[in-house]
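Missing here: one protein chain of the complex. Every other protein chain is in place.
Letters are used for the chains, namely A, B, C and D, taken in the order the chains are written, and counting of residues starts over at 1 for each.
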Amino acid sequence: MARVGVFVCFCGANIADFVDVPTVVEEAKKIREVKFAVDYKYMCSDPGQQMIRDAIVQYRLTSIVVAACSPRMHEKTFRKALSDAGMNPYLLEVANIREHSSWVHQKDKKAATDKAGDLVRMAVAKSIANEQLHEISVPVTKRALVIGGGIAGIQAALDIADARIPVTLVERSPSIGGRMAQLDETFPTLDCSQCILTPKMVDVASHPFIELIPYSEVIELDGYVGNYKAKIRKKASYVNFKSCTGCGACWQKCPVKVPNEYNMGIDTRKAIYTPFPQAVPNKPVIDAKHCTMLLKGKCGICAKFCEKGAIDFKMTDEVIEREIGAVVVATGYDLWDATPYEEYGVGRYKDIINSLEFERMVSANGPTGGLPVRPSDGKVPKTVVFIKCVGSRDKAKGIEFCSKICCMYTAKHAILLHHKVHDSRAYIFYMDIRAAGKGYEEFVNRAQVETGAVYLRGRVSKIYQKGEKLMVRGEDGQLGQEVEVEADLVVLATAIIPDKENPALARLLGISYDKYGYLSEAHPKLRPVETAKAGIFLAGCTQAPKDIPETVAQASACAAKVCGLFAGDTIKKDPMVSTVNKDFCSGCQNCVKVCPYQAIVTEDIPLGHGAKEMRTVAKINEGVCQGCGSCVAICRSMAINLAGFTDPQIINEIVAI
Amino acid sequence: MEEVKDKIVSIEKPELIAPPEWKPVIVGILCNWCSYAGSDLTGTSRTQYPPNIRIIRVPCSSRVDPWFIIKALQTTADGVLISGCHPGDCHYISGNYYARRRFLVTKELLKMVGFHEHRVQFSWVSAAEGAKFAQVVKKVTEDVVKLGPLHLYKKENFSK
Amino acid sequence: MSFSTFVTDKDGLQKLYEAIISKHETYAPVEKFGKYDYKKVSSLKECDPDSPIAMTMSVKPLFFPRASKIMKYEATSAGTSIHETGQDQLSGPRVILGVKHCDARGLQVLEAVNKWDYIDSDFLNRRANTVIFSKRCDKADTQCFCTSLDYDLENLDALDVAVVSGPGGKVYLQARTEKGENFLKENLGKESAAGSQQALDEMKKQYEAFAASFRLKMDYKDVNEKMSKRFDSTAYEEATRNCVSCNTCAFICPTCHCFKISDEKIKDTGVRYKSYDSCNNVYFTLEAGGHNPRPAKYRRWRQRSMHKFVYYKERFGVNLCVGCGHCAISCPVNISIFEVVNHVAAAPMEV
Amino acid sequence: MDYSKQIQDIAAKLFAEGKIDVFVGYRMNGFDDNQVPVVINDPKEVPALVFTEKSVFNLSNYLKADHTRNKRVGLVVKGCDSRSLNLLLTESQVKRDNLYIIGIACEGVVDEKGQKMQNCIECIVPDAVVYDEMLGSPRGKKDYIVNADIAGLAVKGLVERREYFEEIFDNCIRCNACRHSCPLCYCAKCCIDQETATIYNGSNTASSAFHALMTWSLHLAGRCVDCRNCEKACPSHLPRIFCINRTRR
Partner (left out) sequence: MKKVTYFPGCSAHGTSEEFDQTVKMVMKTLDVEMEEIPDWNCCGATSAHTMNESLAYALPLRNLVLAEKLSNDTMTVPCASCYQRMKFTKIHMDENPELARKINTAVVGEGQYQGRVAVKSMLQYCYEDVGIEAIKTKVTSPISGMKIACYYGCLLTRPKAITQFDSPEYPMSMDRIVEALGAKAMPFDFKTECCGASFSISDTDVVLQLSGKILEMAKESGAHAIVVACPLCQSNLDMRQPDIEKKFKVRYDLPIFYLTQLMAMAFGYPKDKMMFSKHIVPVDGALAHIGEVIEEPKKTAKGKKAVKAESEVE
């Protein structure tokens, strides 16, 4: 028979003030299986834990109930105490008499005491059905997959690879570099983005532990932590990278012009192209959607001019499979489309652009050679209005959250504008200046003082055209007046949103995402890098808007997590997983359908002892199982049980109330 | 030996008046990640609610077998509250969707055989909604108090 | 010893029934969902003592309830205390109307096993305190074979008062036991006493007509003998292939008496129940170690047939099956134990 | 609706070609005009096979039994039977390759009194949905009709419904015939028979009946095909179909 020990905590006054602890102990002692019950001031303290350890030995206890605070708080502590005493830690049950009784029934001590007694009784009943559980260890494949080759992906890949762990880096576009490669200079130091990024890009390409697969996408991810299997579709580039020297003859001769994504469509590229001069790998690809040869079967000029004969129009997509142990997701961000701002005339006026377009214009390798111009007439603007929080912090039209980096890059833009067009003036409409960061406030001050940028605190209510000028009508909140600025160019700092493919990717990876499409971390504060699915980590703006230093920090954190995961040959896992009783399983496979982790497969077992005939039953991969219990509830045969939350345990609890 | 003549003594009998000392028992089955955490937050923020609920922790609302509800009503409970993460917020991706469908069927069935719909209630409480949890418990308790004790035959047999 | 016979007519019988119901605790078949079950009645209107045999459940639950509490207990750290169960509501003096002859015979047969190694005083008390009114059927149902068995149906003494219809709307009430005799005398006026030879003749005639109406007839001795020699016959498998193991036959049988014990516990208080079991159930006598002595359907059928027709006879001298045909009627696939045993008896001997 | 001859021919042919080991059909019960299911593994018994509007029992129930498991089975299915068979197929209980299915374009069957069964009147898919061979001309899909009894019950008050079901639970003798005759109850061991999880582990009390029937209803929610094998099997004639249909989704 079970021998249960009950330990009731005073939690100082937290419990004892509102629950009559000795009564709870007396009630517990009445239960048949309870062989020992005691109270103590602080059960979680060392002496308290020592009491538990001593009692286990002295009273030969078979399970332990601690009535104290929430199990979410100290379950681990007490489990440790049990294992120190040589007892299986999973024989512990915690009765939550603080959060669920003393703190919420402070006006009725009797009711709170009764309830605490019931909670203890329930925990005792449950603990009787507790079983010894053992941590599960799963073997690990020591290779990481990094999705996304922006600065986050690059940093994570480099850090992991530096720990001599092989990395597969998958990038959707023909070159790594991401958004950072599009930037001109970076705040708050104004060092050249390309100058600090390109060495890292080259490192990636040459690192012996990094396998770079550009122009490709992850299309499938199976398995579980330490044992994932990824399928990567390598899109046909129609250029044989092995023989291509990157000379550029092909794209110089190509007659097809396509809006250039790298330059935000301000100028054009060719149908065969390298995204930008410093691209890594610096090999061109053919854009199959625009290539006349591929579309109509005519042209082939690039092939004629390629001395190496590297052009291969018959190339097809290729699926690469990799066995990996962990995944870092770093898919980056996109800009919100400001069309809903009809009062600004977005879409009607050509001279309203977004920040990234401005960034490309002022960039030395940009389409205008580093000079901002008005898209409508090509003139250099003298008065530029920057509007912040377009779409951000706007529940009505855009998105509720703050995009975090706009304050800083708008300050940067003001400075860059001043550098490029000396006689220009920037007007900046803002809601708040959020310059929290090292050197950030100073940077904003610099923009205000050095460039004479006019910071106007207020929203813009309307933009309309008057002659060649755009009239920006807004409020100057500090003066309490309406102001109108005659602008040559308006730059909108539109909200930052996650990549639009994020939801699809999340479903593919089996992780969750929020209503905006940002991938969700396991815990907003304490596990900001992990996802709810073990072995998948997040870096950069795929999780939330971030600036470069934060992105790099998170990427490195991912690398640390991956290295930690790969430190041993196996991974330890919580034993709260489902198991199938094959005798009862009728093989209906409903559990297979409901399992969110695809942890359940089927196997054939003999119909009876030594029988030749087979029947199909479910089998749970305990490495994949996360212990949600969906399968348990769906199983009509009651053949599945979830360790730690078995049917007998829960029924015992219900019946014991 | 006594013949068992446990006619189902009223699932819902308005004519049976609750004895004055009667206090309802409500079984609350909460998912670990949202509602249980939410109920902890209720405690941490010292929001008071009626002391009739007895909370059982499960990993996910999808772990809740409708059996539990039937058993609870048959044995100890006058009302049952099941609470999980908000739809779409499930820690286990999709568990609460399964739970929701299952509960709809359960509720329908219980209603059909003559249980008042307030006997079994479902709610979605997130880890941040401590105040909401208190409100939910308050509402469920009030509803069940209005309905009176659940005289399911079983208890008659077990009364001392 | 011979008992008296009384004569009355249909109205007289109704009046008698009404008087009994008003005076005594009375049970009678009550219709619900098209099926009659014996329930306590307070007026003749709610019941039908002439309920059709095919639609009437057995009277057995009034003596051997479908579930009964053996004991209540309370287990705490202070030890386990056992509490008496409540008052046995079936043990008081009572009258049951509308019992079928075969059903009554079932109770008589069951007495043997209840008096055997463990004396089930509850069962015996209930029987001792009950007056059974049983109407002799006028016509056999398709599945009836009560006349083909080892008992004298005509003068069955398992019941206390036999109700036999005579010609011209006459109804004879014949006491078969002392209890019945006394009861009739108490409840009937002297004017209805009729012990004449004519009455006996007319009753005899009614029985003969009844006995002639049987579709199913068999030679009991022959079947009994042959069955005991055909334990390993494959005929069981052939005859019961379409059985769905639904348990119904055992649950509605007037003589099945296998039961199981189960505990139900809430908090510290538990109740121990005794309830029906069925040998057609796959888990019947399943051992704790997992061994199932009768995993195959035909083996369970063999157990059932042999118990009904051979074993019980060997041990107690009476045949367990009383030929009421309830099992065949209720069976969703109409398997009749009559057909099964005859099929087995007719099968060639195993070598 | 009399396909006896055709079915005999098909069964004989299947046996002759060695395509099946067992044939499940109907035969006359031998004393009146009602029929009983028959499981044939000897071709000689084929002439006993019949099929008329008295062929009531859902034969897919026999597919969960031992003597048909992993054997090649020929069987006759009506519309409702084929729906349950379909469920057995989707829930991996039988292998399609092992079956030779004679589908019937069912015109509705009658009960022992010769009245058309209620579920046949309300049947929306009278044709077999899965078959190797179809007998009769398909009748097509009909519009959904809410079960009259359920509709009647649904408009009743809480108390009336409760009283109605109390009667059902009180009259249930817990023989579990409904479960065993249900083609969709194929579990290796029914959950209500499992000692570990239930506190109602076998007592034949009304509470136990409540528990068992509720569980049964929940497990059949959305799966019940309305063949009414359960009602046919119930010795107490309980109309438990209400429980199930109500929760059908």
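We take it that contacts are C-beta pairs under 8 Å (C-beta built on N, C-alpha and C of every residue); 3 or more make two chains touch, one makes a residue touch a chain.
These figures come from a predicted structure and were not determined experimentally.
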Would you list the chains present here that the left-out chain is in contact with? A
Which listed residue, A:84, A:162, A:267 or A:323, touches the chain dropped from view? A:267
Which one touches the absent chain: A:110, A:164 or A:257? A:257
Touch criterion as defined above, residue of A:350, A:507 or A:527 at the omitted chain: A:350
Of A:107, A:164, A:462 or A:523, the one touching the omitted chain in the full complex: A:462
Can you work out which residue in A:135, A:342 or A:569 touches the chain that's missing from view? A:342
Residues on chain A that touch the omitted chain in the whole complex? 255-259, 265-268, 271, 290, 292, 341-343, 345, 348, 350, 353, 357, 375-378, 462-466
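Here, only the chains that are shown with their structure count from here on.
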Taking each chain's centre as the average of its Cα atoms, which is closest to the average over all protein Cα atoms shown? B
Taking each chain's centre as its mean C-alpha position, how far apart are chain C and chain D in Å? 30
Express in whole angstrom the distance between the two chain centres, defined as the mean CA positions of chain B and chain D. 35
Distance between the centres, which are taken as Cα means, of chain C and chain B, whole angstrom: 45
Quick check on chain C: which residues sit in contact with 2+ other chains? 66-67, 265-267, 273
For chain D, give me the residues that contact two or more of the other chains. 189, 191, 197-200, 203, 205
In the complex of these two chains, what residues of chain D are touching chain C? 29, 31-32, 34, 36-39, 57, 61-62, 65-67, 167, 171, 173-177, 179-181, 189, 193, 199-205, 208, 229, 232-233, 235-239
Write out the stretch or stretches of chain A touching chain D in their complex. 583-590, 602, 607, 613-616, 636-639, 647-648, 651, 655
Interfacial residue positions of chain D with respect to chain A in the complex: 69-70, 91-93, 186-191, 194, 196-199, 219
